[in-house]
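Every protein chain but one is kept in place in this view of the complex.
To keep things simple, chains are lettered A and B as they appear, and every chain counts its residues starting from 1.
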Amino acid sequence: MATTTKKKLPVFEPPAGSLAHAPLGQGCFLGETERLQAPKLKEALATIKNWFRANSLWVMAYGTGCGAIELRPLVTSRFDFERFGMAMRPTSRQSNVLIISGYLAVKSLKRVIRAYEQMPSPKWVVGLGSCTINGGMYWDSYNTINRLDLYLPVDMYIAGCMPRPEALLAGFGDLMQRIKRGEANGWHHYLENFDWYKANQKKVITDWNMPDYNW
Amino acid sequence: MTEILDQIRQRFGAEWQHVQRPDLLQIGVDAKKVVPLLTWLKEHTPFVQLTHLSAVDWIEEGQFQLTYLLTDPTAHVSLMVCARIDRDAAEAESVSALWPQAVTYEQEINEMFGIRFPGSPRQGVPFILEGWDDIPPMRRDFDTVAYMNTRHPPRPGRKHTDPRAYVGQVFGERGFLHDD
Partner (left out) sequence: MTTEVVELNRWVQIWFGPQHPGITGNMSVQAWLEGDTFAGGVTHVGYLHRGFEKLMERRKFIQSFPIVCRICVPEPDTNEYLLAAALEDLSGLDTEVPERGAWMRTLVMEMSRLQMNLMTLGGHVGSMALGTAPNWLIALRDLILDRFEELTGARVYHMFITYGGVRRDLPAGFAERMEENLRTIEKKLPLVDNVIFDSSVFRKRAVGVGVVPEEWVDEMSLSGPIVRAMGLPRDLRKDFPYLKYPELDFEVVTAHGSDIYARAWVRRREISQSIDLIRQILGRMPEGPYCAKLPNMLTWTIPPGQTYVRAEATRGEMGYYVVTDGSDKMRRVHVRGPSYVHGVALLERMLPGTNIADLAPLMVSFQVCPPEIER
């Protein structure tokens, strides 16, 4: 049988002062946020690229609110959104659509921002339900936000309380059309107006303890 | 089933009592008698389950009311024990030693009302809110609309209609629940 002995391994520390690192809050990698891609794409390639993107929207499995209850019928056999190329992915690194399914409590908003920034570009945000548009039923609540587009760039709103799976499919169809036409550029808008979004987010999230941009 | 109310009144004294339904008895006791009463009920009577623990803000009287709901699972009767505490120095004894789930209830009441339960673990640990910087929100002097207007202002262009005027016009006197 193998015996284990606990022994301290030697640790070599680097010489003092040889490592420099950015303080938290200023962006951890290279001191910069993500940059927009330079507009070097050719026209024809852009159409093909958008066609590929629109027909394979992978949704991050994050049920942020009420609307998550209609996501299950949407995913499963009856309404089946997989025939449109959509799938549910468990992590933000493997998805490009974030569905905000209803109201957002401030505590949830902090995690949603982190998840959104961790998604690789191109990425889209779909606001499901009336709560994302103007606060909905909880307009006078002290804990839910009233306007989603102050904090995240929304590419498609689907109104309802809550929207039926057919309405969701129609909304996703519209989103795919917008992507194919090249109009859905929420992530560009986020990076171009980064300071405005960050100011709005920090106004409502009082205990900001994350780096400014989460890769 | 009201013998339990008489027994409580004899042993601990009561300020009021009421039978709301045959399965719901209510009694009001002094705040200092609550923990001895609940301990006696848990250990010597069939009322062993703590179903609910709540707080009510009686701001006009300057008091909080704590409500403990105990259930007898064999005879299927519930007993509501109500106690009033002062609103400014809001403090009450913890029952978390008797029932483990009381820790969660007391944590939430501390966060939402500002009532302290000395000795209860997790007092002051936020349970529902995060980064809250105002008074405890369930207190009646917290104005949720004013807070919403400063922190989460609505989209401009919103129209307001007084429900009284609208409902009276469209549906008449009886309101809108009937289509006959």
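The rule we apply is simple: a residue touches a chain if its C-beta (ideal position, glycine included) is under 8 Å from a C-beta of that chain, and two chains touch if they have at least 3 such contacts.
Every value quoted in this text rests on a predicted model; they were computed, and no experiment measured them.
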Partners of the unshown chain among those that are drawn: A, B
Full-complex contact with the absent chain, from B:71, B:110 or B:123: B:71
Residues in chain B touching the chain absent from view: 20-21, 23-24, 26, 48-52, 54, 56-57, 67, 69, 71, 73, 76, 78, 80, 82, 99-101, 103-105, 126-130, 137-138, 140, 142, 144-145, 163-164, 167-168, 173-175, 177-179
Positions on chain A contacted by the hidden chain, ascending: 2-9, 60-66, 68-70, 72-73, 76-78, 88, 90, 92, 103, 105, 107-108, 111, 115, 137-138, 140-144, 161-162, 164
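Methods note: only the chains that are shown with their structure count from here on.
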Cα-centroid distance, chain A relative to chain B, in whole angstrom: 38
Residues of chain A defined as touching chain B within the complex: 106-107, 110, 133-135, 139-147, 203-207
Touching residues on chain B, where the partner in the complex is chain A: 129-134, 137, 142, 144-145, 147-148, 151-155, 158
